[in-house]
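Before I ask anything, here is the structure I am working with.
Just one protein chain is left out here, and the rest sit where they should.
A, B and C label the chains in the order they appear, each numbered from 1.
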Amino acid sequence: MGKGRFEAFSDGVLAIIITIMVLELKVPHGDTLAALAQLWPVFLSYVISFIYVGIYWNNHHHLLHATTTVTGGMMWANLNLLFWLSLLPFATGWMGENHFGPVPSAVYGGVLMMAAISWVILQTLIVRTQGRDGVLQRALGSDWKGKVSPVLYVAGIVASFCVTGLAQAMYLIAALIWLVPDRRIEKVLAHEHEAH
Amino acid sequence: MGKGRFEAFSDGVLAIIITIMVLELKVPHGDTLAALAQLWPVFLSYVISFIYVGIYWNNHHHLLHATTTVTGGMMWANLNLLFWLSLLPFATGWMGENHFGPVPSAVYGGVLMMAAISWVILQTLIVRTQGRDGVLQRALGSDWKGKVSPVLYVAGIVASFCVTGLAQAMYLIAALIWLVPDRRIEKVLAHEHEAH
Amino acid sequence: MGKGRFEAFSDGVLAIIITIMVLELKVPHGDTLAALAQLWPVFLSYVISFIYVGIYWNNHHHLLHATTTVTGGMMWANLNLLFWLSLLPFATGWMGENHFGPVPSAVYGGVLMMAAISWVILQTLIVRTQGRDGVLQRALGSDWKGKVSPVLYVAGIVASFCVTGLAQAMYLIAALIWLVPDRRIEKVLAHEHEAH
Partner (left out) sequence: MGKGRFEAFSDGVLAIIITIMVLELKVPHGDTLAALAQLWPVFLSYVISFIYVGIYWNNHHHLLHATTTVTGGMMWANLNLLFWLSLLPFATGWMGENHFGPVPSAVYGGVLMMAAISWVILQTLIVRTQGRDGVLQRALGSDWKGKVSPVLYVAGIVASFCVTGLAQAMYLIAALIWLVPDRRIEKVLAHEHEAH
């Protein structure tokens, strides 16, 4: 099964998710700066979600770069990931419109958590196909980012019920950790090239 | 006529359908778990529809893998399939918002049925182009999935007017049958490769 | 300038236009067949518009098949075409929600007319680049379809103010004329291949 259409479909869905989120930023009725300013929680939520979808697209790009064959299992693991990411516009809108209230903030963290778990499943499936000595396994190394971020999501979910804004800070920190593109995969791939 | 743009357009429409459906999951006014819980029928409908579009995309991928030329007839058979699938967000929203009421559940089954019939038309057109001994014909074999699912859709439509939830169970079973990717086509194609 | 990205962008916009139109088919409040039946004018408008976008995509596919280079002028002629087609969801929704009232029906015809004119501009630009003896010019021949359809659009616009439904019949006839894919281009291209 070709990698091309797999990437094209994922790119399509991610591009639509990232753009559809902006529809939650509803045009205010008034034409004053005050009317616009009231939108700040929705806007901030949009910024966080935009960064997350950007990160997922970026890493998806890297992950598939290190993949040669696409199995049926990977296809469904990918659809599962896209499913959870497709809930992000909803979770973003709900969190923003309720000014970072406890339940919506926790639900937002829950969606991020499910997406992270789905990501691990997809990654594991690809690693398993390549074997323990495969390019991707070596590239991932200890995968500390993959281990730290779920902890931050859980911390964010708990924090949602304590201090307003603390959960959002957690989610933002988890995003910033990932913001730096994953050079490990690039490095190992470059190494591979030299070896041949 | 090239297969590339045919696939790209289909991928685009399927990616948009799958993502636009989430817009039916409207942000609730309250910020409590109870407000979120009220959305469960819309959410469940979304899950079923997401699986269906995923299946169609997956099988579309396989079907075109076994195709070399794209005729004008295939193009319109494909647009016909995309037309019925484009009604899925509407049918999903109507069924979800009415808590699986009889008429919306039957209409949802009707849309699934029309999409299934459109699929058969597209498949038949491709088989006919390749001839009775073509790769696709041998790959499909008896095509029992293609014969069982319309029965389940009709059963679901009838069940809509009897017991609430029974129709949804039927639609879910029909989806699960298809969930396993169609290895027949892959097998025959792999066989073909060995023969040469 | 490569043809690939030109096609990809056009495919993307056309795929989104065709799918966004379905959002005008708003989920009815009631859950009865009667509530659904009230949507018939919006549904019929959607069907006509879906066929039109399908035709434009199909012919766009053929047109670019006969094109080798993409100039800056073609790029803007193409964006102009996409602009008018992007108004189709709006025109479709307005016509459907007003049960084919005179002004919305005429405006719908006007949008079809502008798209047709934009198509002619794009086609002319491509023909001019290739020269009078170019593949496309010979493939188009007398281009009777291109000459008949504007007459039907004007007839439809006038009919909008006379008999309800007559305009829609005109638009449907104009669509049916185009429904048959343009085999002229394919034929001349095939001929070309043989000659070499």
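By definition in this document, contacts are C-beta pairs under 8 Å (C-beta built on N, C-alpha and C of every residue); 3 or more make two chains touch, one makes a residue touch a chain.
Quick caveat, the model's predicted, so the values are computed rather than measured.
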* Asked: Residue-wise, where is subunit C in contact with the chain that is not depicted?
  -> 1-2, 5, 8-9, 12-13, 16-17, 20, 23-24, 72, 75-76, 79, 82-83, 86-87, 89-90, 93-94, 97-98, 101-104, 107
* To do: Quickly run down the residues of subunit A that touch the omitted chain.
  => 7-8, 11-12, 14-16, 18-20, 22-23, 25, 27-28, 31-33, 36, 47, 50, 54, 57-58, 61-62, 65, 179-181, 183, 186
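We take it that only the chains that are shown with their structure count from here on.
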* Asked: What rotation angle, rounded to the nearest 5 degrees, superposes the C-alpha atoms of subunit B onto those of its identical copy subunit C?
  -> 90
* To do: Between subunit B and subunit C, tell me the centre distance in angstrom, where each centre is the average of that chain's C-alpha atoms.
  => 27
* Structure fact -> Whole-Å distance, C-alpha centre of subunit A to that of subunit C, is 38
* For subunit C, which residues are shared contacts with two or more other chains? -> none
